[in-house]
Each structure stands twice: as C-alpha cells, then as structure tokens.
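What follows is a set of notes on a single structure, which appears directly below.
Here the complex is missing a single protein chain, while all its other protein chains stay put.
For clarity, chains are labelled A and B in written order, and residue numbers in each chain start from 1.
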C-alpha cells in the first residue's frame, strides 16, 4: 500500500473541498478501497475519511413515506432495521446475502454502490485492463471469463458490477443524492453506474470529488413489500459473490399483476433494470408462463462475452425464481440462508419426506 | 458409539480427552510462528514474479530503498552465500528451491527479491516499488503441453506402471465395459496460517520460529544450506496453523534466514495469501482415463487406470493417482500407468492424500458408473467386488473391517431403499435429492522416530519427542500414549514436543505420525518401566523382589505383581531406595519391512453423501455426510472424529469447490486468494458424521494404529460426485463440479 495523506474532514463541505484535489479518494469502511490499495490497484495520494462526518449515518423516513439512507449507514444496520426491512424486504434480503456478517457490519451504503468490479484481471496489476488503465486492453477477453458480463458489455470491458444491494435498489427506483463542489444533485440509481462503452474507466456519473451522501427510496417502493424477493445463485452456500441474481417486486390485485419490478445482478457493469420485462407482466396472471416470458424479454439482448453463454440461461432462471418467490409472498421472517436456493431447507438432516 | 477399548486399566488411551492445548488456543495465547517479535526485529516481504518463465530484467531497487523505513533489498547480487545450491535435494522429501540464485524465473509467484524494513507497511510497499521488468518467454501450463513423457516412478518412488493379470483380456470378456475420463484441478493447500518465519542469528547459531511438519528434516535442510551444524539450529514449532503437506520442510522461509543474515538483525517473513500460490507446492491437475470391465453378475474383470499429470519443468513430483486402484477392488486384471508433462509452474508436492485423493474421486466415479451400467446398487456392487486380499499383490490385509464400515455407514445414513435410477428423489421444496457412496482407503505408513521417557523420584514422568501438532491433536494423543506407557495419570506426565532440541520424532505426514512417534514414545516409556522393574525385582527390600520382569505391571504410578496387585510399591519408593533421581528410557519406532512384505497395510472406510441440487439453477449443497472408518486402534476418539470431519470436508471441497484458475496465457493463478479460490464455509456443511468402526490390528505396528489424517478425503469426494449424478442424472467428470454442468439440464 502506498503512503498517503490522511484527511479527516468535519463536514460534508470540508470533505468535498478536500476531495477536489486530484488523487483523493473517499474512505468509507475501506473494505473495498483498502483491499484494492493492498493489491496495488488503487494508489490514492490522499484519503478523505468519511467516518467522522456528521449526518451521514441516519435512516430517515421522509414526509410522504420515502426513506432516506445516509451514505455512511452500515449494510448490516440497514438490513436489520425492522421498519426498513418490513417496507423493503428484498433490499434487506439482498444485503444479507452479500459478503459476511463482519463485512456487512463495516461496509457502508455509499461504499457498496461504489465498489469496484471483481474481475480478476482488473485486480491483477500485471494484466492489461482498460478499466484500471485506460487504453491498455482487456485481458479478460480470451481468459477464463465465465463470470463476466452478458449484457451491456463492450469490446473494451466485459466486467460486472458485483453489488447485491444495488439490484433491488434499482428495481425500486432508488435515487442517489450527490454533493459536489457545484452543489447537490439527485441521480436515479438506474443512471448512476455507466456501461463501459469506450470508456470503461468511467464507472459512474460521479465527477471527481463528488460525494454520495444518501440513497432515497420513494414511498411507492414500499408498495411491493408483500411480494418482494431477492434470489442469488452462488458457488458456495454463503460468503460468495453472485453468479447471477435477481430482485423482483410485484403488486398483485385480484389475481393479476398490477405492477412488476425486476432487476438482475451479476450480468452487466451496472445493476440491470429489466423494464420491458416489467411491462410484459403488467396485467398478467402471476404464473410460470408470464414469468418465463418476462425472463426471455429481460435477456433478449444478452450475448456471451466469452465462456459464459450458460449465464444467459441462468439469468433467465434466476429472474423466474425471484418472480415466482415474490408471487408466493414475502415471508414473515427472512430465511436462514437469505436469497439462497436452500433457503427454506431448515438444515435438519432430511431423513424422510422424500417425494419420489 | 463404541469407542475402542482402553489399553489398560487407568489408561486414557481410547478416551475422548479434550485438547491439552485447548486453553491456549481459545485464549489467543498459543504462539504461532508469526506471533514472535524478538527485540530489534525487522520485517521482510517477498517480491514475487508475475511471469512464469523468463528472466527478471530490472528491479527498481533504488525506488524501494528510497521508501522511508526500508533498510535493505535482497536480490541475487547481494544475497548471502549458501553452502549448497538451492537445487540440491540431498535431504529426503526436499524439492529444488528458489532462493535468489539468479535472475531466472521458473514459475509465477517465484521469489525474486526480499525487501527488509523497519515496519511491515514499509517492507510491503518497498516490494511493490520494485516494479519488476521481465524478459518473458512463452509458457506451458496445461496438461496438453507438448513433450509428454512416461516416468519411471510416481509419488515417492512408486513404479509408474504396475500390472497384474491381463487387462485387455478382462475387458474383452466383460459383459459391461466403461471407458471414461475424469479431470481434477490444480489445488493449493491453503492452510489458514500462511508460511512464516522469525529468524535470528547469534554468530553461527540460528534461532527460528517456524511451522514445520518435520523438525529434524528442516533442521537438516537448513544446516546444509548454511553449512552449519544441526545442533546450532534451534527451531520452535509448537503450533502449526495447518500444514496438509505444505510445511514438511523449510520453504521460502529460508529467504527469511538469509535476510536476517544480510541485515544482522532478527527478521520476520510471512507470506501473503497470494504468495501461497507459488513456492509452497500444490496438487497438480490430473486427467485420469479409466477402463473397467465387469461380468454380467457385476464382478469386475479388469481395471485399467491411466493418469496424465504434470510436474514443474525443473523438478519432479508426480501425483500418484493410480495407486488407489491397486488395493481397493478385487479384479483379476489391474493395470495402472502414468504419463506426465512439464510445466512452467512451481513443483507439485504432497497435498493431503497425495494421489489417493485425486485417484479416489476418479475410481469411485467409475465404480458408480459401472454399478449403474450393471443395474446394481452401488453398495451391493462394491460388496461384490470386495477385496479379500490386496488385489495387485495378493497379500492378505493386516486387518480390514471395511464390511463393517459399509454396514454401519449404510444403517446410520439410511441407504436402504435408494432408488437405482437417478433423478428420482425430491424434497418438500422441490430440490433434487441424490445419494452417493464412495469407499475410503489409505495406506498405513510409518516413518522413523525416537523418544525419551523419564520417571522421576517425585512420582511424575517426563516424555520428550520432537513431535508436530498441526491440529491433529498431537499434544493430546502423544501425552495419552506417554502416560499410558509410564503407567501414570496424564496429568502426572510432563510432555515436551514441538522443538528441534528433542529426540527426532520424524515427520507429521502420510498419516503416520501417531503410529510412528507414538510407537517411539510407547517404547521409551516401556524401557523406563523395565529399568525401574529391574531395580525393584533385584532389591530384596522390595515387595517385588524376585517377581521377575514379566511378573510385574505398571499401574497408577506403582509397580505391582500381575498375579497379586496388592503387592507392589510406588515408583518414588523404588527410586528413593535406589538413591536415584530418575530412570530413563529411550525408544524408537520405524516401519517394519517384514510386516510390510507380508501384509497389505491399509485403513478403510465407507462414505455416504446426500446432496440437494436446485433443479433450475444447479446450485449443489451436501446436506448429509456419513463416514464410517476403520483405522485400527483409536487413541482419542474426539480428535479422530475431528480428523475425519476435516478430511471429509476436504473431500467436499474437492468435489464441489476448490480449484485454481490459471490464465494459460501467462501461467498466473487468477484466483490466488480465499474469495475466489473457494473452500467450504460453515454453511456448506450442515451435517457431517463420523463413525469409528472397531478394528483390532495385531500386525500393523506396536500400537495397532493405522492413521486417520488423510483417509477422510478419499471416498468422500467420489460419494458426493455420485450423489450429484443420482440427484440430477448428469454425470460430471470434470472437478470441481460447476454450475455449467446443469444449465442445460
């Protein structure tokens, strides 16, 4: 890790001013930033510590029912906030399916949005990577890239965004509050992360020095609480990033879907909102056919970026799973293994009850 | 649960004594090597190569030196001289090493410099600032590399080709034949404790804290490197944070000793996790082609097991995966053959169950495929091919309670009623359920060990042996054996181990440590008791006078007549009268050639697995594992169970999780960490159970011990693979089993 100057601002204004100097980086919990500094991928000259800033660690319900989550709220704190988890269960489930209990206790909302890709070549400074070093090429192309993107990628970069949290957030129309030298602005989360195009190094709309101060969920987002789930496919039962994941929310009345929300994770450089698929569900009966059709639509544009054609079908299936589970209704208590295939398998060895 | 019989009255052998090092380990007091901090200590950090073949053309030593806190940069040019070349392999079990002898790079992750600094932070950054430039050459890192050769031996000197009967004839006459190929991946030990050392020179004497599975061999190796006497090297290795075969000898830690020499101060060098994927050996990938033939009734007519494996370009270790086919299933014809390629990787080595683990998953998968081809239940199929004598040699087994393992395991698991066809079972949530079986087998090995036992006038005992505890429970099991050998309560015996200035207890490897060092301790204690007995029976003032050596037994700190226990006296009384402070016994143990020639020596087991598979997404979870193992006498069932659990979880990892993903263009491991090199987490192991099947072995060694450290992987990995097939109907032959396999299912 390189030596850096450590700066502890007292206010958001001070933080933003400090970050205006090139080479600065915000330090939230550091679970991603310090990791990248240790492996030489990030070498900031100045760290602006957000941990002592007042006013960034509250979960507030705004008049009208929207909820505003401060950027420094810890992932675990948010997931375990009873009121929040009741109104936005898929968000809680996604949070609790990510990383480990220790990491969730530390990791912040802002850091989770801003975490970098887990692409192995991005993390390996001896490899070519356009995202890390613009113009050097992309060694993930032609490597063992089974985990890479199937939507929205370009020849310049095929990386995915690894966050679980962002997937239900984007489905629920979350808005990111940003503070910069030029003042405050709001950006829908759907527009916050950028697809690689020819500039994969530009990962979000944040201008240098801009600070995420909060994420807002509109009041309407709570309207899906009765039918909201997150499903995550991973390669071990816990403590693993998503291969593919999906967040689904439904409003159902009289046996028909009134409104649907669907987003996919692990498929693109951003949390992938599937609006056309949502539209196909409006007015439909919440059944297997409708969900299959929606999943097809969601993945219509998908194409493999390497050895990962299998992910396209898996993404369809995880979308169907999330929709099916959402239709069945949000459980009163999150399962022991959040978002898992084995969620309702209580763990007691199953000696009988086999259906042959 | 039938815990194996206690050896004698008052002995703790066979009892589930809790770990004697438990208190230290749960309070953080257990000092692992990297926890030491002698005054004046500096930190050393390795810089390692990012290319796999070529030369280091430039290192920015000036930049590293300029970093505040950096004291010295060790490169080939200033590295202190060694008495022998790093490629010298005169010490047993040693491999060629990379100790900055020149600018050549033989594999990615090879050490190319060492930065020494006042702080860990400075040394770490100093290593990064070296920013090497290379002259890289093209690499070969796959099993398809050109230049495949047929080796003479595999593993440690085993013939690469072994034949018994006529395999082609057996296949020709078979009613059922299968011909399949299985691939196992590149794996790294990844003990939780990274390799480390704290080294301090005092003139020509060297003091070292370092985890090692072989104190004396390590001492010998270091003595050879530095041209100093073994006695002048003092190694402390009281706790080893997992070894699994990667800590047998001094590894890249020798660079820490060199660094200490260069700067004239104590130095701590600890590998980063990423550096655990280079110079500390690994299990090579294998591609195993099996051809089995069976008669209509399911009797095997032939086993042909061919193994393609790999070693490094510069050294030899060939994963002996075919060995498992020699001893497990009866067949009139068996052939095992091997070939190999040379790759631009570090040299493979001994990784828990070397050969057995990788061979087992292939053989057990093939057996399952054959059982299915014959339409026979997999357990019944294995019983039909039960080997009454070792198939390849015809030798009898010294003992073999495998039938009991099958029976007890099957009962506990509830195997009966398993549908023959796959994809027949679902649970209440609709998950596919499958049951699979694998047979476990591991040779009972012994090496060489010595021990010393003392009986003191105050009635206590002292036993010394340079034993190694890497988690198997050595501190406890050896204390139990020591106490038993001296006829004392375990709390009356002081037990010393884990240091190099004690009698050479050999190595903790090959699952043979308890048998070997335990045998030596047993013999040493026996000799101390015999000496004490001589004193007593020759002394007219003793109630044992004239009883004769054989007529006396040691019990609870007393010697008594075996025909009349009321006649006897305490050890202290005997020594006091003789005017002695103590009597001493020496003991040793080693493999007995005659026994090995007469008998096949193996532990056995049967592992039953239940998996659940998400029918749409393909995610797999092992919901139950039941292993029943027979491994001779059990010294401590609590610790033995833990060894079995650990082995079985390694088997689970083998079947479903761990593998190193190498970029074949560069030879770099792209998941050299613990996030993407996935080993199982707690949630992956909802239920694991081990049954200790009673087995008495009068032949294998003095204590009747066969060893339990590695057998758990064998059988398990195959059982899980077979359960996955049974759940899904998809036979995956490339391990670990990946999601892709089911996405079309």
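As a convention for this text, a contact is a pair of C-beta atoms (placed from the backbone, for glycine too) under 8 Å apart; a residue touches a chain by one contact, two chains touch by 3 or more.
Criterion: contacts and distances are computed from a predicted model.
Trainee: Given the options "(2Fe-2S)-binding protein", "Sulfate adenylyltransferase subunit 2", "Cytochrome bo(3) ubiquinol oxidase subunit 4" or "ABC transporter permease subunit", say which is the protein name UniProt records for the missing chain.
Mentor: Missing chain, UniProt protein name: "(2Fe-2S)-binding protein".
Trainee: Need the list of shown chains touched by the one chain that isn't shown.
Mentor: A, B
Trainee: Kindly state which of the options B:94, B:162 or B:190 is in contact with the chain not pictured.
Mentor: B:190
Trainee: Among B:470, B:537 or B:589, choose the residue that contacts the chain missing from this document, as touch is defined above.
Mentor: B:470
Trainee: Which of these, A:103, A:141 or A:309, touches the one chain of the complex that we don't see?
Mentor: If we include the chain that is not displayed, A:103 is the one touching it.
Trainee: Return the single residue from B:277, B:608, B:650 or B:742 that touches the missing chain.
Mentor: B:650
Trainee: Pick out the residues on chain B that sit against the missing chain.
Mentor: 18-19, 21-32, 34-35, 37, 43, 69, 119-122, 125, 190-194, 239-242, 244, 270, 272-273, 469-473, 638-639, 641-643, 645-650, 673-675, 679-686, 688
Trainee: What residue numbers in chain A mark contact with the hidden partner chain?
Mentor: Residues of chain A in touch with the missing chain: 1, 3-6, 27, 29-31, 34-35, 38-39, 47, 49, 51, 76, 80, 99-103, 105-106, 237-239, 336-338, 345-348.
Keep in mind that, in the parts below, only the chains that are shown with their structure count from here on.
Trainee: On a C-alpha centroid basis, what's the spacing between chain A and chain B, in Å?
Mentor: One centre to the other, that is 41 Å.
Trainee: Tell me, which parts of chain A touch chain B in their complex?
Mentor: Contacts found on chain A: 1-3, 38-40, 118, 120-121, 124, 126-127, 139, 142-144, 146, 233-241, 243, 310, 313-314, 317-318, 320-321, 337, 340-342, 344-345, 347, 349-351, 353-356.
Trainee: What residues of chain B sit close enough to touch chain A in their complex?
Mentor: 50-51, 67-68, 121, 124-125, 128, 274, 414, 419, 424-429, 431, 433, 610, 612, 614, 616-619, 621, 623-624, 656-657, 661, 663, 665-666, 668, 670-671, 675-676, 678, 680-684, 686-687, 738-740, 743-744
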